[in-house]
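Below: one structure in structure tokens.
One protein chain omitted, others in place.
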Amino acid sequence: MKTNGESQFDVIVVGGGATGAGTARDCAMRGLKVLLVERHDFASGATGRNHGLLHSGARYAVTDRESAEECIKENMILRRIAAHCVEENDGLFITLPEDDLAYQAKFVEACNAAGIRAEIIDPALARRMEPSVNPELIGAVRVPDGSVDPFRLATANVIDAKLHGAEVLTMHELTGFVIENGRMKGVKLLDHRSKLTKTIYSKLVVNAAGIWGHNIAKMAGVSVNMFPAKGALLVFGHRVNNMVINRCRKPANADILVPGDLICVIGTTSSRIPFEECDNMLVTREEVDLLLAEGEKLAPSLRNTRILRAYAGVRPLVASDSDPTGRSISRGIVLLDHETRDGLAGFITITGGKLMTYRLMAEWCTDLVCRKLNIDRKCSTADIPLPGSRKEEAPAKKYYDIHAAAAPADKKSYTTAAKQQELAEKSAEWRHGSMSAAIATDDDASRALVCECEEVTVAEVEYAIRDLHIDNLVNLRRRTRVGMGTCQGELCACRAAGQLAKAGRCARDAQDNLTHFLQERWKGMYPVTWGDALSEIQFTSWIYEGVYGLPVADNK
Amino acid sequence: MNFDVVIIGGGLSGMACGIALAERGKRCAIISTGQSALHFCSGSFDFLGYVNGFDVETPATTLAKVIPPTHPYARIGADRAIAIAREVPAFFERMGVKVNGSIDRNHYRITPLGIMKPTWLSLADFDAIPEKARLPWSKVSIQNIAGFLDFHTAFVADNLERIGTECSVSAINMPEFDHLRTSPTEMRSANIAKVFEGNDDAVRHFAAIVERNAADAHAVMLPAVFGLADSHAVEVLKQAVKLPICFIPVLPPSVPGIRTQITMRRRFEALGGTYFLGDTVTSARMENGKVAAISTRNLADDELRASHFVLATGSFFGHGLEARPDKVVETLFDADVVADGDRDRWYNHEIFAEQPYMSFGVATDATFHPTKGGKAISNLYAAGSVLSNHNPIKEASGAGVALISALHVADLITPQQQAK
Partner (left out) sequence: MNISENNFEQCLKCTVCTVYCPVAAVKPEYPGPKQAGPDGERLRLKKPGFFDESLKYCLNCKRCEVACPHDVRIGDIIQAARIKYSKKKPGLRDMMLANTDFMGTVATTMAPVVNASLGLKPVKAILDGVMKIDAHRTFPKYASQKFETWFKRHAQAQQARYAKQVSFFHGCYINYNYPQLGKDFVRVMNALGYGVQLLDREKCCGVALISNGLIDQAKRQAEVNIASVRRSVQEGRPVIGASSTCVFTMRDEYPHLLGVDNADVRDSINLATRFVQMLLDSGKAKLNFRSDYKLRVAYHTACHMEKMGWAAYSIELLRHIPGVEVVVLPSQCCGIAGTYGFKKENYPTSQAIGSSLFKKIEELKPDFVVTDCETCKWQIEMSTSVPVQHPISILAAALK
């Protein structure tokens, strides 16, 4: 990249969460020259640390009509443009004996007013539809909730941005701005890999860094007063439920259980934390106990289900009053034009909102960007599916046809190989949708499983390393679910590290990565480690520290 | 059913105890919930590898000075522990398991990452590397089986190069593996070993490729995937390859570990022992503070009665201990445990730091009787990783504590008798 002070880009988007990735995509699709900058990895902040709930908006219907309406609109759009990231599971809002059944009527009315299809169903029917639900429920409402995988969603936006010419830098942290005469001219970045700093110039800079946008704005000399509200969640070892289960009452702690891929998630808590904690959030024992106690009320079988992890995200809420819980605040979208607001031209902050409305946030932000650049292009992100959800690219079951035609005599071996390939493709297709066509599973070695819990093949890992911005095993996990299953890396971590080395990455880095990856897994495990989970981690330690000899120090 | 001694737990500790007692003419039964942690063994047995993060070179002379008084070795008595350790190679030899190494001086084993770890005894397949700072060979050839994901030549090479070893890496393919590779998951160490089991031609064919790949290297490093039911395949391979072969352990399952398990069980049964695999002790019947009998899931109404019982149920992995959200318990007798009552203090937030839970275990009196409510259960003995106050990983002492405590308990049960 040139560093001669010329604007190399129309816009630099800071933050690789869903909003930043969505904004980069929208800008690129409208023909702008875009750079997306992320200090760690895509979806490594709040985007990847929530329920993964495809909100119908019902949760907000009673308290926040505007959010509810935005949600249901975006919900329908995401089903269309991000089909491979979405599971159309539907949701239940259940009333338990301890809840006020009168709330149900108010709730349904509010949903209908917001355009959310909410249908009161018989509790007996609810029990049949979702056998894990608390059988003592006295009321149930069915709503179009679903699940969305935020990692895939953010990544698909990045991929599409790149397909439209955007450039992407991960592991690049913003360290400062170039501001000349009240105008934003560019950003200073620290490359975490090379430890070098660089300056990159652009016409506009968009601050889409979520809660971290607070300090980024401060760096630019403007003030965006956000406050971090921590929400803790627990991941269970398998899918207990297939429909989202919510409590039909005013939003409170731990009242949503969301199935997603092979697991389910209960959350959240809500507590205000200092900014210093945003980068290292610990889930406390009290939070764990609360989540378990409340979660069991939604689905009693959670009591006997292995807990894989505890994690927490930070809601980037723009402070408007002093409510410490942050719950009465609208999660409305906040778009700040710092030129008009603060007299700093060329700087825009997009914040507030929520995962569900990332696309709308990106649209508003890009509309503003285009106005600033005098470009008259309409937003098309609601109409054009994301990579992975494009039917025309759907992986043809080519293998069958090729082999059936080419080697009819060898039908038997073809059948076995084709069957194995079909199995290998199933999970990959679930994760990457139509992009999985790029995953070459046509020989035995490529179909070998690196991660057995989540069925991640050698081919999928190779594809991710090649095409999906992988620097380390944690990135690989976000793209493929390696190490997200029951064993939390016990078998797959070393195999995956081996694949990194095999792909030409430095063997020493791959080993350091392995240590870091296991540490990262452990961080989410220890707050919930008892029972089988403790047996598992003792086994993992036995293997990696005892037999393998991690962490690697120099052999001297 | 009546026995002299019933041993609960069929891992290294339970089996060593059973064999030692059976050698002294005791009628023993072992109950094992499933296969044991020997299935994940490195192929080496550690006695004491580290103290405070530093390598222990001479365990025999160091032990008494460094071991804290609550440690199982200290409770056995450092001298006694060393004396028992000296008996172990012969004990293995009687089973037909050949080992290298001595309690006087630790040697080094090469880990799957090519790191050198101090250890006490290694199965004869594995070379006892005398020094940490260099290999006996300046140039080695590291070879894997193509498509085998559980062995990583790049890591081995990386760490061996750091100690001045010139490494070359190659992958071996043979038609025999094609079939196995068809399965996305089952190209595992034990299944590879099965390819060579009773198929000397395949081993020799493999050996020929190994030699060709090795070129001018001084030694060959291979994944430890040979010799499942016995060490025949290892011997054929070592005979067929002119260069020294250094086996390196892989991800579970451990082929040499399984072989050791099979060999030990065979020895135990040959001595008249009864091994109940896949069964679980469900309850114990107590009489006058002693264990009168135990019941198992499979044997149901047919109690196992004995004069002595050995608790060799392992730690959390073995389910000898169970962590509940609010406490740690010994699962069978609800014996007293040495464990922190506060869950927040079970763990260090750094995974590779010393983890307090690793040292949790059953509380015993001076003669290894577990206590319950502070009172010793006088015909019950604890051995192996169910014991408290040792950290098998940080100390590299797991196998040592298992073996030494098991043999010590066998001595306590038969004070007058020597092994035949």
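Note that the chains are named A and B in the order they appear, and that numbering of residues resets to 1 at the start of each chain.
By definition in this document, a residue touches a chain if its C-beta (ideal position, glycine included) is under 8 Å from a C-beta of that chain, and two chains touch if they have at least 3 such contacts.
None of the values given here were measured: they were computed from a predicted structure.
Novice: From the listed residues A:S67, A:T170, A:T381 or A:S535, report the one that touches the chain absent from this view.
Specialist: The missing chain is touched by A:S535.
Novice: Given that one chain is not shown, which residue among A:V13, A:A254, A:C370 or A:C453 touches it?
Specialist: Of these options, the touching residue for the absent chain is A:C453.
Novice: Looking at the full complex, which residue from A:K33, A:K198, A:R306 or A:H516 touches the chain that isn't shown here?
Specialist: Checking each option in A:K33, A:K198, A:R306 or A:H516, the one touching the absent chain turns out to be A:R306.
Novice: With the missing chain put back, one of A:D10, A:E130, A:D261 or A:E545 would touch it. Which one?
Specialist: A:D261
Novice: Can you say which of B:T62, B:N213 or B:T280 touches the chain missing from this structure?
Specialist: Selected residue, touching the omitted chain: B:T280.
Novice: Considering the entire assembly, which residues of chain A contact the chain that has been omitted?
Specialist: 237-239, 261-262, 301, 304-306, 416, 419-420, 423, 426-427, 430, 449, 452-453, 455, 485-487, 490-491, 532, 535-536, 539
Novice: Suppose we count only contacts with the excluded chain; which residues of chain B make the list?
Specialist: Chain B touches the missing chain through residues 1, 33-37, 39-40, 179-186, 188, 190-191, 194, 197-198, 229, 252-253, 258, 269, 274, 276-280, 296, 298-302, 317-319.
Simple rule for what comes next: only the chains that are shown with their structure count from here on.
Novice: Calculate how many whole Å lie between the centre of chain A and the centre of chain B, each centre taken as the average of the chain's C-alpha atoms.
Specialist: Going by mean C-alpha positions, chain A sits 42 Å from chain B.
Novice: Touching chain A in the complex: which residues of chain B?
Specialist: Chain B reaches chain A through residues 37, 40-42, 111-117, 132-133, 146-147, 149-150, 152, 154-155, 157-160, 162-163, 178, 181-185, 187, 249, 251-252, 315-317, 319, 322-325, 343-344, 346-347, 349-352, 355, 357-358, 392-393, 396, 398.
Novice: Mind listing the chain A positions that touch chain B in their complex?
Specialist: Those residues of chain A that touch chain B are 285, 416-417, 420, 423-424, 444-445, 447-450, 452, 457-458, 491, 494-495, 497-498, 501-502, 507-508, 510-511, 515, 518-519, 521-523, 526, 529-531, 534-535, 538-539, 541-543, 545-552, 554-556.
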